[in-house]
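Yeah, one chain of the complex is gone here, protein chain that is, but the others are all in their spots.
We just call them A, B and C in the order they show up, numbering each chain from 1.
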Amino acid sequence: MSHGLLLAFEVTILVLAIFLGFEVISKVPTLLHTPLMSGTNAIHGIVIVGAMLVAGLGHKDTLTTVVGLVAVVLASANVVGGFVVTDRMLEMFRKREPAKTPAAAADGGAAGRDPSKPEVPPTQ
Amino acid sequence: MSHGLLLAFEVTILVLAIFLGFEVISKVPTLLHTPLMSGTNAIHGIVIVGAMLVAGLGHKDTLTTVVGLVAVVLASANVVGGFVVTDRMLEMFRKREPAKTPAAAADGGAAGRDPSKPEVPPTQ
Amino acid sequence: MGRVATDFAYLATIVAFILALKFLSHPATARRGNWIGAVGMLIAIGVTFAQKSVVSYWEILVGMAVGGSFGAVAARRVKMTAMPQMVALFNGVGGGAAALISLAEFHVLAPDPGRLHGDISVSIILSALIGSISFAGSMVAFAKLQELIQGRPIVYLGQQAVNGLLIAAVVAAGVAIVAGAEKQWLIVALILGALLFGVLFVLPIGGADMPVVISLLNAFTGIAAAATGFELENNVLIVSGMLVGASGTLLTILMGRAMNRSIANVLFGAFGQVTPQAAATAATDGGTVRSASAEDVAVMLAYAHKVVFVPGYGLAVAQAQHDVRQLADLLEQKGVEVSYAIHPVAGRMPGHMNVLLAEANVPYPQLEEMDEANSEFSRTDVALVVGANDVVNPDARNNQGSPIYGMPILNVDQANAVVVLKRSMNPGFAGIENPLFYNPKTVMLFGDAKDSITKLIADVKTL
Partner (left out) sequence: MGRVATDFAYLATIVAFILALKFLSHPATARRGNWIGAVGMLIAIGVTFAQKSVVSYWEILVGMAVGGSFGAVAARRVKMTAMPQMVALFNGVGGGAAALISLAEFHVLAPDPGRLHGDISVSIILSALIGSISFAGSMVAFAKLQELIQGRPIVYLGQQAVNGLLIAAVVAAGVAIVAGAEKQWLIVALILGALLFGVLFVLPIGGADMPVVISLLNAFTGIAAAATGFELENNVLIVSGMLVGASGTLLTILMGRAMNRSIANVLFGAFGQVTPQAAATAATDGGTVRSASAEDVAVMLAYAHKVVFVPGYGLAVAQAQHDVRQLADLLEQKGVEVSYAIHPVAGRMPGHMNVLLAEANVPYPQLEEMDEANSEFSRTDVALVVGANDVVNPDARNNQGSPIYGMPILNVDQANAVVVLKRSMNPGFAGIENPLFYNPKTVMLFGDAKDSITKLIADVKTL
């Protein structure tokens, strides 16, 4: 397979990825815009693969070594920070799900409560 | 590029096409199920490319010639018939859009009406 | 045209097909989508002609002329109501073409055993196998819908076992070929076995389930085309075939869901057999059926404020759409408010009623989808059910034991009065009793829908 054919295949792959990217996101609720931005941010941390390929080369000169090392540092920060920040954001959102007030206005039932149970109504 | 690498690229392309196919169709109204079935039917008529590649070969034996020719006949029927049938179906659906009975009950005002105007109630 | 240029040119076809699918999924753009797909196909054909390895132009052109004109004529001539079998036919020939390509490729590439790359032989086998099943299955579907053979499910004892053994044998032949036994007779045997399997697979499925089956076989042909792409190392075949394979699979599931049936139930349930107990319950109900004359019904209609037509499969059978439209116009002239309630799976293919009524030029604003229609039955004087049955069966709402329980229906029983036009007390597609007919609000007007409507027109005119 020639270099040109390889390129043709790569471009085909690129085009499919463009359509797929658009389709998947097409109907996302406003609520998720920020976490989704952050999640895709983590995904483009995939440049770490490129950084590893450069930094991992044997017999390289000083410039390549330094540039490769810095690229790995930056890409790793992107990957780890990206996924962790996204997870923290989504953890916040998730808290919303359980809810449901057992309406324990004055029944003093607080003692018997399991702390791992879904949210307890705010009746402090 | 080795045969194996070519295959790896082809499989990548295949996987992207699977996801894309699912995503694009995911929210289609019942009304369009039949025309969509027919439209995708026309698209897989793309086997005509394969049939042409076989039938177009030079120096082929009788079996290949006959099989290739029959394949071209079948694939062409698929392509032409598929697109024409789909178009006829969708033409029927389209008829719904314009409609517009010029509601010329007894007011005689039909003369002054702009036919491009939005829908008028059907009270003929 | 060199290989690289070819691949880039084919990319245009790929993009066109993706856009075609996107456009086809929206009512307003669907027709344009079909055209975009056709343009993409033209590009692919042009590019293929320009390929170096393609030298025998005449054979191709003759083949195209023959196949293309057959396709064009058949597609132009067919009646709107025969669309599903046309789709089946075109789907089948596509699958057949894929299988033949694989046969020829095998013949060309494997003069001696043990010469093929594993992935090439796997794709040749898959394309031959799936393409053949799709061809044979589609032909049976065509024959059933065209009533060349009996539409009812054909079942016999041990059917599943026979089918299972057959497909196992076919797969074994495939494995042998991939393992290196690259003999001509093996692939021919494989194709013949797959053809037989295709026939046996579709025979036990009821005629009315054919749209779903055709959709599935459509996905099959797509997958066969994609496999052909691997054989020929051709991206446009891989992508286009697999787009159809994936979207067709999803569409099949969606179609089943619209009927509230699983795909397994459609394929192996032999739905639509004559079920004795369904007929038996008919009398047990104890309710009485009131039958009315056309004159009575004409009076009801003419003096109503609001009449809703509820078309079903019987309308298609009787080809009564033009007469219905005429009756509706007549009633409107008399000041009656008229509309049509369209159930998504009324008839035998999705969108069936829309196509029929559009053919009769029914004005679009009078067509109401299920939810809209259901919100209006309570203020409807007469619901006129024309050859519909299952889609107005209140058991779907009330009777947990009913096979159609859970399917959303048109609640015609909320109208002040219901008139049902059908020929007998026979059940509809699901083969079950309909309590609506025993409802005191309901009167039956027996007879062919077209005849009954014609009489109603005559009678309304005299009022």
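The rule is short, and it goes like this: a residue touches a chain if its C-beta (ideal position, glycine included) is under 8 Å from a C-beta of that chain, and two chains touch if they have at least 3 such contacts.
What you see is a predicted model; the values in this text were computed from it and never measured.
Trainee: Which shown chains does the chain we cannot see touch?
Mentor: A, B
Trainee: Need a quick check: the contact residues on chain B for the chain that isn't drawn.
Mentor: 2, 4-5, 7-9, 11-12, 15-16, 19
Trainee: Considering the whole complex, not just the chains shown, which residues of chain A touch the missing one?
Mentor: Missing-chain contacts on chain A: residues 3, 6-7, 10, 13-14, 17-22, 24-58, 60-61, 63-65, 67-101, 105, 119, 121-124.
What we mean here is this: only the chains that are shown with their structure count from here on.
Trainee: Using Cα averages as centroids, what's the distance between chain B and chain C in whole Å?
Mentor: Roughly 15 Å separates the two chain centres.
Trainee: Chain A to chain C: how many Å between their CA centres?
Mentor: 42
Trainee: Multi-chain contacts in chain A: which residues touch at least two other chains?
Mentor: 2, 5, 9, 12, 16, 19
Trainee: Which chain C residues reach two or more other chains?
Mentor: Answer for chain C, listing residues that touch two or more other chains: 18, 235, 239.
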